[in-house]
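Note that one protein chain is taken out, while the other chains of the complex remain in position.
All chains are identified by letter, namely A, B and C, in their written order; residue positions are counted from 1 within each chain.
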Amino acid sequence: MQSSFNKAGVKEDVDISVDLGGLKLKNPVVVASGTFGYGLEYEDFLDISAIGAVIVKGTTLEPRSGNPSPRIAETPAGMLNAIGLENPGVDVFLKEYLPRLRDKGVTVIVNIAGNTVEEYARMAAKIEGNEGVAAIELNISCPNVKKGGLQFGTHPDTVKEVVEAVKKETSLPVLPKLSPNVTDVVEIAKAAQAGGADALSMINTLLGMAIDIKKKKPVLANIFGGLSGPAIKPVALRMIYQVYKEVDLPILGGGGIMSSEDAVEFILAGASAVSIGTGNFVNPRLALEVVEGIRNYLQEENIRSVRELTGMAVIK
Amino acid sequence: MQSSFNKAGVKEDVDISVDLGGLKLKNPVVVASGTFGYGLEYEDFLDISAIGAVIVKGTTLEPRSGNPSPRIAETPAGMLNAIGLENPGVDVFLKEYLPRLRDKGVTVIVNIAGNTVEEYARMAAKIEGNEGVAAIELNISCPNVKKGGLQFGTHPDTVKEVVEAVKKETSLPVLPKLSPNVTDVVEIAKAAQAGGADALSMINTLLGMAIDIKKKKPVLANIFGGLSGPAIKPVALRMIYQVYKEVDLPILGGGGIMSSEDAVEFILAGASAVSIGTGNFVNPRLALEVVEGIRNYLQEENIRSVRELTGMAVIK
Amino acid sequence: MPTLEKGLVILHNRLARDFYEIELVAPLIASSCKPGQFVHVKVGGTMDPLLRRPLSIYDVDKKLGSITLLYKVVGRGTELLTRVGVKENIDIMGPLGRGFSLADNQHVLLVGGGVGIAPLVYLARAAKEKGCQVTVLYGAEKRGELVAFERLRKLEVDLMVATRDGSAGHKGLVADLLHPKFLPPKIDFIYTCGPEPMMALVKKYAEENGIPGEVSLEEHMACGVGACLGCARKLKPDDEYYVKVCKDGPVFRMDEMVL
Partner (left out) sequence: MPTLEKGLVILHNRLARDFYEIELVAPLIASSCKPGQFVHVKVGGTMDPLLRRPLSIYDVDKKLGSITLLYKVVGRGTELLTRVGVKENIDIMGPLGRGFSLADNQHVLLVGGGVGIAPLVYLARAAKEKGCQVTVLYGAEKRGELVAFERLRKLEVDLMVATRDGSAGHKGLVADLLHPKFLPPKIDFIYTCGPEPMMALVKKYAEENGIPGEVSLEEHMACGVGACLGCARKLKPDDEYYVKVCKDGPVFRMDEMVL
């Protein structure tokens, strides 16, 4: 499986562009939805147009004010969040944020979350035709919103239905984002494929909670929240590995990536590109550092293109 | 919900004994299967008879030599293991280990894992009548063994079937140990109850993996392993909270407990007793320190019995 | 402009049992920060604890290009911070958030409790520089915890202290000092930072006396820059939307909120 095109020691430039079912990225590192706002919040820290893509905060049909506070809690090597999809709604996003991002040359992926199949479809239709959107990520796995969230992502039938409905309304690549809170992620991935998904995004957060032993109640106002960060990395890698083996769709993989070494693990496990979420909070420049780190790894290993790395550790 | 029987400041002794569906424990802290050997390995470090109970290494009908190496890997705030149920078999356990534990006054819970429903039943029958066993824990969730493991614990029907079969053969309290690798843990818990479970043990490890980016292959020889330790604590708490709300069975709760504060979180979330696994590796005296810590917490909070604490943080 | 800097520790002192001050050379932050802003600090080098810790800018030496933080050890993160030695570097993001508003030549009253004094010291320095007349009410548990006393004294502000145990100044709450007999006749603006019950009393006093003011709030934070929406808070119970303490605050106008 080892591929080395160069004489040892001679480093030449490597190709780090990727194509995920029609979603073309200049490099394989994106920032995950809900962890990078609209990108603009991080402009002081890095050139956001140099990131593979910015997946914007989960967008809904109507504006949402989100959950009460506390919304976050730190856990060992991780954090819980129950933001509750606070966002100004798809119309405001398209009018206010998208033009600014487009002007800055940012590759934008819109993450959408609906309460019904129709809502997903309507949002996709609204997004269609707006210049500057590179792909749609379907949040069918957000564990925080009662009526949407968990249900969609945990049943193969509804996953297929949502993807189909969205595909009908858009010419953009569609990436359903899979929930890890399922018995059989491969089954869900296959349903997404059957619905016409162009690529898969995985994983969203694990459903978790924390308890305040002084107050004797849950820490989060919402009781449950999504667990993210390095704590979940082993679970994310396992699910990506399983899906890569069984399903023939490109994978945008993430969950706990904190370094380029972590990112390489994901690519070796089967991801074509990686997403960075919680890591942005710890190091706002992480996305671009990971791009550099992947480039260096390829050079050191004498691998010409990041695309060759995908799935290299998978034992077929 | 606050209960204080004492005038503030006056500390009196608290009751920390518990009863989990017939399994009577002098204190609510047990050590988890596979993390404490047969207890004897830790005798140099603490009085193992003072622990609520020792759940011995997963026992199978026939001896098993386990998985190839590497079997373990460290992850952020956690570890992966793929031991593969190495053990000398139930007969050797009953003949060689049980008498020694009984002589030392250790409260023993036997953890059994079978490849078929019949194997579970046969082991239960063999254990029945042997003095010194306080309960049987059913490992229906071990993710490492191909033919047993995952399947049993992830389908309500098989869970019910296994529990029923075991209950027929034994008069001992039976605690199925639930897998967290499921979409709906409450459904599984209900199936266990329908099968006649006396209490529930939760949670076993999350299925995960790690990749060696130098070798470009999975770190564990078995590819996948079980994730344990503090990383999984939020998931464990959430599942216990969910099951406590919906299912009327006592819960032996654990997953990432590293301190008495952690243990109290589990009890507040609905556990009647707690189990300590990976924490033993970090601090071999942890189990008894947690007993002391729970006692102190009860005194500080003026709560007379640990039984009152169970589920106190659950918002019904 | 907010940035990421490796702050070189040039001073790290224990001031009282759980109180420390740490001075870092961080020229970009020092040159652009304002009173009331904070820095987001990475503590320890591992993934536990994972998130940064927000700490107010306590003092600034613009010439040296250094900032000083005052912190109280309350948990694992702050405990780890105590281990950092002089000459080591700390990874800090800042300056973050919206600081205090401050006009020239005003009579200002600053009311701080406990470690809430931190942003008020830097504010006092800036106010003096702007020709303000500055009165500071400073409360703590006991004499030994009046850790900012010397620094405030050197700033030559009018300083009154209260301690719970009476070991220095007024015995009782710092809010007890909110009384005409202790205060200058004219106050244009009130600033406060400390425990919320204390700030509520200060706000009440300000309102009763028709004085505008600002408070500095705390919420648990992840990003610190308005991206994660984690530090949400409703300023008034009936508000439809949540402000983000990290970006819309941490400083808020007293009249836009209920405490």
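In this text, a contact is a pair of C-beta atoms (placed from the backbone, for glycine too) under 8 Å apart; a residue touches a chain by one contact, two chains touch by 3 or more.
What you see is a predicted model, and the numbers here were worked out from it, not measured in a lab.
Engineer: What shown chains come into contact with the chain that's not displayed?
Structural biologist: Within the full complex, the chain not displayed touches A, B, C.
Engineer: Which listed residue, B:29, B:77 or B:98, touches the chain dropped from view?
Structural biologist: Of the listed residues, the one touching the omitted chain is B:77.
Engineer: For the chain left out of this view, which of B:34, B:114, B:195 or B:293 touches it?
Structural biologist: Checking the options B:34, B:114, B:195 or B:293, the one contacting the hidden chain is B:34.
Engineer: Which chain C residues touch the hidden chain?
Structural biologist: Residue positions of chain C that touch the missing chain: 44-49, 76, 80, 83.
Engineer: On chain B, what residues meet the omitted chain?
Structural biologist: These residues touch the chain not displayed: 34-37, 41-42, 44-45, 57, 65-74, 76-79, 81, 83, 86, 229-230, 258, 278, 280-285.
Engineer: Spell out the interface residues on chain A facing the chain that's missing from view.
Structural biologist: Residue positions of chain A that touch the missing chain: 76-77, 230.
One rule holds in what follows: only the chains that are shown with their structure count from here on.
Engineer: Per the contact rule at the top, check every chain pair and give me the one with the most C-beta pairs in contact.
Structural biologist: More C-beta pairs are in contact between A-B than between any other chains.
Engineer: Specify the chain with the shortest distance from its C-alpha centroid to the centroid of every protein C-alpha atom present.
Structural biologist: A
Engineer: Taking each chain's centre as its mean C-alpha position, how far apart are chain B and chain C in Å?
Structural biologist: The mean C-alpha positions of chain B and chain C differ by 46 Å.
Engineer: Could you put a whole-Å number on the gap between the CA centroids of chain A and chain C?
Structural biologist: Result: the chain centres lie 37 Å from each other.
Engineer: Rounded to the nearest whole Å, what is the centre-to-centre distance of chain A and chain B, using the mean of the C-alpha atoms as each centre?
Structural biologist: 34
Engineer: Which parts of chain A, given as residue numbers and ranges, touch two or more other chains?
Structural biologist: 76-78, 229-230, 258
Engineer: Two-or-more-chain contact residues of chain C, please, as numbers and ranges.
Structural biologist: 47-48
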